[in-house]
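What you see is the complex with one protein chain gone and the rest in place.
For reference, chains read A and B in written order, and residue numbers begin at 1 within each chain.
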Amino acid sequence: MRKITIDPITRLEGHGKITIFLKDDGSVANVYLQIPELRGFEKFCEGRPVEEMPQITQRICGVCPEAHHVAATKALDAMFHTEPTSTSKKIRELLYSAFFVTDHTTHFYILAGPDFIMGPDAPVAQRNILGVIAKVGMELAGQVLNTRKENHWIIQTVGGRQIHPVFGLPGGVSKRISEEDRAKIEEIAKRDVAFAQLSLKVFADIVLKNKAYVDMITSDTFTHQTYYMGLVDDKNRVNFYDGKVRVVDPAGKEFVKYSPRDYLEHIAEHVEPWSYTKFPFLKKVGWKGFVDGKDSGVYRATPLSRLNAADGMATPLAQEEYEKMYSTLGGKPVHHTLATHWARLIEILYAAERLLELSQDREITGPNIRNIPTAKPTEGVGIVEAPRGTLTHHYVADEKGCIKKCNLIVGTTNNQAAILMSVKKAAQELIKPGRDIPESLLNQVEMAWRPYDPCMSCSTHTLPGDMPLDITVLDAGGNPVRRLTR
Amino acid sequence: MPKLKIALYWAASCGGCEIATLAIGDKILKLAEAADIVFWPVAIDAKYKDVEQMPDGSIDACLFNGAIRNSENEHLAKLLRQKSKILIAYGSCAHEGCIPGLANFFDAKSILENTYINTASSDNDAEIIPQTKVLVPEGELELPEFYNTVKTLAQTVDVDYFVPGCPPEESTTWMALEALISGILPPKGTVIAPASTAVCNDCPRIKHEKKIKAFHRPYEIVPEPDICLLEQGLLCCGVGTRGGCGAPCPQANMPCTGCYGPVEGVRDQGSHILTAWASIIDSNDPDEIQKILDGIVDPAGYFYRYSLPDSIMKRARTTP
Partner (left out) sequence: MTDFEPKIVAFLCNWCSYRGADLAGTSRIKCAANVRAIRVMCSGRVEPAFVLRAFELGADGVLVLGCHPGDCHYAEGNYKALRRMDLLKRTLLQLGVGEDRFRLDWVSASEGDRFSHIVNEMTEKVRALGPFKAKEEAGVA
């Protein structure tokens, strides 16, 4: 069979490879998305002191180390049967909110921005950050960089380091927040709220008013009807730091709501021999292959999923935007993958509002930041929402308090099946028998996976948001007949 | 003066070094003035094929981060060495192996079996393990080979400079970039870093003579804010770790874990931290010494957290 290979995928999660097999008539037979890397954290954490896990596991990802650090810290709370102090819980969530602001901002403006802000028919040469700047202006671009810088300052101040923080301990955090720093954080949070609102306005003006783009968002090509997962608080509102995991079915009805310690009753991971990633699925529905629908255990855990799985947002401005999105797109749940970008911006607003709330909390500069564990560690599960999806850390300790067993289900991993399905569907809709493979194919295949916001996101400051794609079409004899690059 | 051609690549890494490169903030403009980035899979549209077509030595400098974990990492290390005048091992993974290097306590078989069969949520009765070549109904698919041992960049190809840290802090990164931009480069093999002495020199905590009757794990005590952490019995690796990072971790009340690698001139970081910790034990009684040592529950893991592949032993033995 003819084979089209896209290798490597770039500005996705590090290393990835797409292979499209074509039948003789030129239609798509199948698509495989392979992840060619593995490091083995679940094994080499064995034997390590349990309290080192926040610092060791955060080296899974240097873009979202905060997610692993905090998930690991919560698993430690559970292992030591030690609740964190009220102040330390708030400090953790404060850092976490700043982290969400900066991480989501980076993805929207640098990775996703060109897709949306320039529109689906824009020339490839403009579909990058320079094009975005030209369209929205230097001032906004400057605000993007500044937002990132300021929120990273919060992470460094509260967590110890800008990349790979150190503050997580069972029962608390290692460092207090001073009044001087708190005041600065409060000012940054106010700017964050304004910036988030501005970003939503940019989206409304440039994306929602562009009919071609709206058609693309609502088209069937970029739509899948899956289960949706996200953490919710006791009022079923989105919460990134804590709560229970709620899953709704493709009709939006609650399918299950579970506590972290019960995750194994609900989630299992499927293995394929052609990829180093695993494919999580809902156990009670079962693995039915790379298909969507109510009878398939494939689920998604993304910003859109979180909003689908929840009944609302816990802060007022974000709640308004939440209602606006659903009324625009025809109610809940929304199955249009590209709407994930919109959901992401609503999450920036929520994170900013939450950051502001926490920075103004009377307790946040308090001295009581440590509960000293008295029990020996046994077993524990910690779950948070990483920007890219629900993150689960599960550890079992030995008698020395070192890791005996470790199980991790990482944010993007939740979505591996869905990402593949999205790419496959886009390829199937766009590559038709007898039809030449158009330039826009390159754009649209990218657009199928980009909403999932890969673990390895690009950083600010640089460059053209061109996604390198190199598609070579071979004839039956293996000779190249057409090559499209960008 | 023609612009420098710079490449950045990541092997088995976490992406933190990518972010760290850009944490230099406004200085990125100076870099942009002086250099064009010709290859950076995370950010720009050049592919492996494009690198293969570049003339040998046409890349002025390549900042290579990540450890050498599999055949694809090795291939890119060799390719970029061929195409680059200067190859820099940027960050702890490329320099010493870093966290992925902890896999050297185990072998490929045990890692693969654990990951795909033994973890709590794996649903894999058929005991499928990913393969380098797989026949699917439509044709053949390939994956890189997962090696038994993690190697550093310098154990794979000839390396010109090293930039330490997990990740390197801003000032450390800028030192290396500034050297490239100015063309004033130190002797080959230099570890480009702001300090050659230990983290203790960066750390503002007050140091006295250390006499330890017991070691503590960080969740067991709340340390005094101004006094050396090692002195209080916390397992701080700063005493055997290169400084220049500004000692952010002890200032956040957490012990240094050693990410900047060994102090200048030291071959094996772990055994130096070992010696330092042993020397402060306040006992001559063999039984008491054993009891105090029991407080160090994972010696090899503390000593070689970031440097196992680069250590003298390089990995744990699987034969007795």
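Structural remarks
The rule is simple: a contact is a pair of C-beta atoms (placed from the backbone, for glycine too) under 8 Å apart; a residue touches a chain by one contact, two chains touch by 3 or more.
In this text the structure is predicted, and so the values were computed from the model without any measurement.
Put simply, the hidden chain is in touch with B once you look at the whole complex.
When you scan B:58, B:132 or B:148 for touch with the missing chain, the hit is B:148. When the whole complex is considered, the residue among B:53, B:131, B:197 or B:318 that touches the unshown chain is B:318.
Looking at subunit B, the residues touching the absent chain are 105, 147-149, 151, 155, 267-268, 270-272, 274-275, 277-279, 281, 283-284, 286, 289-290, 293, 296, 298-301, 303, 311-320.
Everything that follows uses one rule, which is that only the chains that are shown with their structure count from here on.
The distance from the centre of subunit A to the centre of subunit B, with each centre set as the mean of the Cα atoms, comes to 26 Å. Residues 10, 12-23, 25, 28, 37, 40-49, 69-70, 72, 98-100, 102-103, 105-106, 110-112, 114-116, 119-124, 128-131, 134, 136-139, 141, 143-144, 146, 166-167, 217-222, 248-249, 251-254, 257, 297-298, 301, 305 of subunit B are the ones that touch subunit A when the two sit in their complex. Partner subunit B is touched in their complex by these residues of subunit A: 1, 3, 7-8, 10-11, 14-15, 19, 21, 29-30, 32, 34, 36-40, 42-49, 51-52, 55-56, 59-63, 65, 76, 80, 149, 152, 156, 159-167, 169-171, 174-175, 263-264, 267-276, 278, 280-281, 283, 287, 370, 372-373, 394, 400-402, 405-407, 409, 455-464, 466-470, 485-486.
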